[in-house]
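A single protein chain has been omitted from the complex, and every remaining protein chain is retained in its original position.
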Amino acid sequence: MNAFALLFLVAGLGLIGWLTARARANRFDRGGARRLHSLPGQHGMYVAMWTVLPALLFVAVWSAVSPGLVKEAVLQHPAAAQLPQFDFERDALLAEARRVANEDGAAAFDPVAQQLAAPTRDAQARYRWMGTAAAILLAFAGAAFALTRVRASFKARSRVERGTMLLLLVASLIAILTTLGIFLSLLWESLRFFQQVPITDFLFGTHWSPQVIDAGDPGKSLGAVPLFWGTFFIGAIIAMIVAIPFGLMSAIYLTQYAAPSVRKWMKPILEMLAGVPTVVYGYFAALTVAPAVRDLAVSLGYTYASSESALAAGLVMGVMIIPFVSSMADDSIAAVPTAMRDGSLAMGATTSETISRVLIPAALPGVVAGVLLAVSRAIGETMIVVMAASGAANITLNPFESATTVTKQIVDLLTGESEFDSPKTLAAFALGLTLFVITLLLNIVALRVVKKYREAYE
Amino acid sequence: MSKSLLPQLPTGPAEPTERAPTDWTTVAMQKRIRRRYARERRFRFFGLAAVTLSAAFLAFLLITMVANGWRGFTRTDVALPIDFPASGIVVERAQLATRGADLALAGAGLENMVKSAAATAFGPGGEEVLSEHAWLRVRDAIKADPSILDRKITIDLPASTEIDQALGGKGTAAAEAAAAKLQQAGVLSRRFNADFLHESDSTDPVAVGIWGALKGSLLTMAVTFLIAFPVGVLSAIYLEEYAPKNRWTDLIEVSINNLAAVPSIIFGLLGLAVFLGSWSLFGYQFGPLLPRSAALVGGLTLALMIMPVIVIASRNAIKAVPPSIRDAALGIGASPIQVVFHHVLPLAMPGILTGTIIGMARALGETAPLLLIGMRAFIVTPPGGFTDPATVLPVQIFLWSDEVSRGFIEKTSAAIIVLLVFLLAMNGLAIYLRNKFETRW
């Protein structure tokens, strides 16, 4: 029986439980009570919950546990004695046997794997059968238990609501689990990386060339400083030189000068800039902007201008970031009390004087927080740099030269065909951890500034 | 108001005891006022310029894509005369009605026959004029109407990428010459390429289609929605309506706010490590249970990514439902669960849906995490289910953009147009929902 059939069966049993309990509750002797604690439907829900949830929980646990049981069973088979002792190779052969067992007409390259295919199939069938039987039994047991409790005085509603509340709590815990999962998985793989490569080499080394890793001293070619510089140069300098003036001036114009109808139309149009997928920006940068920048560089006299310059990627990234800066600036300017603005205007200051001497200084914390968030966004941006920036790790101040970023290197490191345990692959996780920590810090600082600022005007 | 946040007002020198009234009519004063007005106009102009340039950039980007992409929806056909009786191709008629028809026609040497027909019609090297897959079209024509095997017909077949590009003015000199010759012969025609919408990836740009990637995207989005929407909405309900205010709920709150700002690529690393990697629980590996590049894994990864977006939007929508509605329901004896599921949730639903659609649009355009979990395979058959190898539209765009052949440029742009149309439709729907159901309390 496959998983879907089992789920349908369990759901069907739940439905039957619901109907039975409801029918039984409908026949309750009211015993003169004006109203009963729970409605028939609530008794039904109680029984359905007991029928479905334990069975589903079991299926979830079983599907996590049973592959291990299958593996143990297969290893007991005489042919398994020929398997290599080394875990990695053994698992590869077992995986091959599994593939042969599950696919029609598949054949194994390795004779041992071929021999193990039949035992694998048997073990899988056995455990699947056991799991199915146990799940159905559990469903029946749950239904029977719940049905015996259904009587007029039983507070089914409270029970069902407690169950619902538990469900809500579990759902909200997933956010924490995700954060924890991100942090732990990055940390775990990074620790494995730092066992092979000293952390100081990684954080302070200035030479990055993962293509040629010296097995004796992998740290020598895995110094990430050029990546950090490239990320900062493209995301925090070039992109911000575009995004801050454009974003800030757009916000000022739209909030202070534009007619309401202009604002109504232009604000969504600017926000569309943030809605365009980054892969489209990346393609645009590589196809149109990068050649234009190279031509510009050549006309300025750089004969060896790169067609993967830092400038091209940074410019396009800056445009993408404009709406972030402008909407944060918009919010913080709008939060400045009107009285301040009126006070300045009433003294005879022009609008621009009011904006630059009163509104902007007052809104500055909000604007700064917006810029921090925008930087965090820019340095985490991947597709534009993957498509338009170079893979060559340079420390340079010349925007026409190529520079690479952390995100670009993560993609490059993980999309090659390499083993999961090599320092090259693990380096991607160490880079990911660095990126995660930096964006997290930027974000926490920005949110704190915004909160302080809001409190100041409330 | 905290003092540090206020602009510091300049403190001038002490007021002299006697001061002549300001004469605003002096030349110096008038000049000064004119200068201030000039500065005002300049400032205003800069603002307008910033808005205009930003909008112009968007327009330029869209125009570039459309200009490059519209040709991607069309193809060049070559009218090729084929004389079947003279070609010496022998096929058992009875077989054409069976499922073995494809094999029978391939075995009969149809591909070579089409090539030689092209060589006959267009001179030596004439087979270069046709796409490699052109003979498949002849095969389909025979299957549709076997009687054409008895006569001489002229059939429109897709031209090769070289000819197609040469017509667009982007081919090599040799190809342009060949194209010009064909054009003079009047055998070329351009038409809408419906195959682009229902084929999958291919090595030949004239034969590619986006259906495979689109279907992959739809499957992935389905998984994302089925996970992220219920979990996101339920946790928003818990946090907004029931959670006690303590350190645990603060921790959840901080987690969600920060998750929303984590770069998408980090979620790819998470997906790689948790769903596909070497993680194990109680000594049992999960990793190999899920196939790489399946819609299921991609959908799970994106679900984790957009869940915070949905939670935040849902919380705002729930917060906007006035407390008096909750009081009213509680006052006649609705339980806290009934209050939320009968009253608060239905009223918050438009806002929740708007936030969800915006989150889904973000997931639809996302590329980086999916690259990392391996959804970058060359997929020639559309995925049949959630665990089949699949790719998605943005990744397909990325893969095509990496191709050397010039024919892929317009296909990439065409795929971008399709993606943008989908995103525009989703955002349009979100705006429509917001305007239609927006309630002022």
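Worth a mention:
When the chains are written out, they are named A and B in that same order, and each has its own residue count from 1.
The definition used in the following text is that a contact is a pair of C-beta atoms (placed from the backbone, for glycine too) under 8 Å apart; a residue touches a chain by one contact, two chains touch by 3 or more.
Here is the rule we go by: contacts and distances are computed from a predicted model.
Going by its UniProt record, the hidden chain of the complex is named "Phosphate ABC transporter ATP-binding protein" among "Phosphate ABC transporter ATP-binding protein", "3-isopropylmalate dehydratase large subunit", "Nitrogenase iron-molybdenum cofactor biosynthesis protein NifN" or "Aldehyde oxidase and xanthine dehydrogenase, a/b hammerhead domain". Considering the entire complex, the omitted chain makes contact with A, B. When the whole complex is considered, the residue among B:Ala104, B:Ala119, B:Val254 or B:Leu347 that touches the unshown chain is B:Leu347.
Touching the missing chain, out of A:Pro40, A:Gly205, A:Gly282 or A:Pro423, is residue A:Pro40.
In the complete complex, the residue from B:Leu48, B:Leu62, B:Ala320 or B:Ala334 that touches the missing chain is B:Ala334. One of B:Leu197, B:Ile325, B:Met349 or B:Ala377 touches the chain omitted from the figure, and that residue is B:Ile325. Take subunit A: the residues that touch the chain left off the picture are 34-37, 39-40, 155, 157-158.
Taking the whole complex into account, subunit B touches the unshown chain at residues 244-245, 322, 324-335, 338, 342-343, 347, 439.
We adopt the following convention: only the chains that are shown with their structure count from here on.
Remark: subunit A residues 63-65, 67-68, 71, 91, 95, 98, 157, 161, 164-165, 167-169, 171-176, 178-179, 181-182, 185-186, 188-189, 245-250, 252-254, 256-258, 266, 268-270, 272-273, 275-284, 286-288, 319, 322, 350-353, 355-358, 361-362, 365, 373, 376-377, 379-383, 386-387, 407, 410-411, 414-415, 420-421, 428-429, 432, 435-436, 439-440, 443-444, 447, 453, 456-457 touch subunit B in the complex.
Per the touch definition, subunit B reaches subunit A in the complex via residues 1-2, 5-7, 36-37, 39-40, 43-44, 46-51, 53-55, 57-58, 61, 64-65, 68, 230-232, 234-235, 237-239, 242-243, 251-252, 255-259, 261-267, 269-270, 272-274, 277-279, 281-286, 288-289, 304, 307-308, 311, 335-337, 361, 364-368, 371-372, 376, 394-395, 397-398, 401, 409, 412-413, 416, 419-420, 423, 427, 431.
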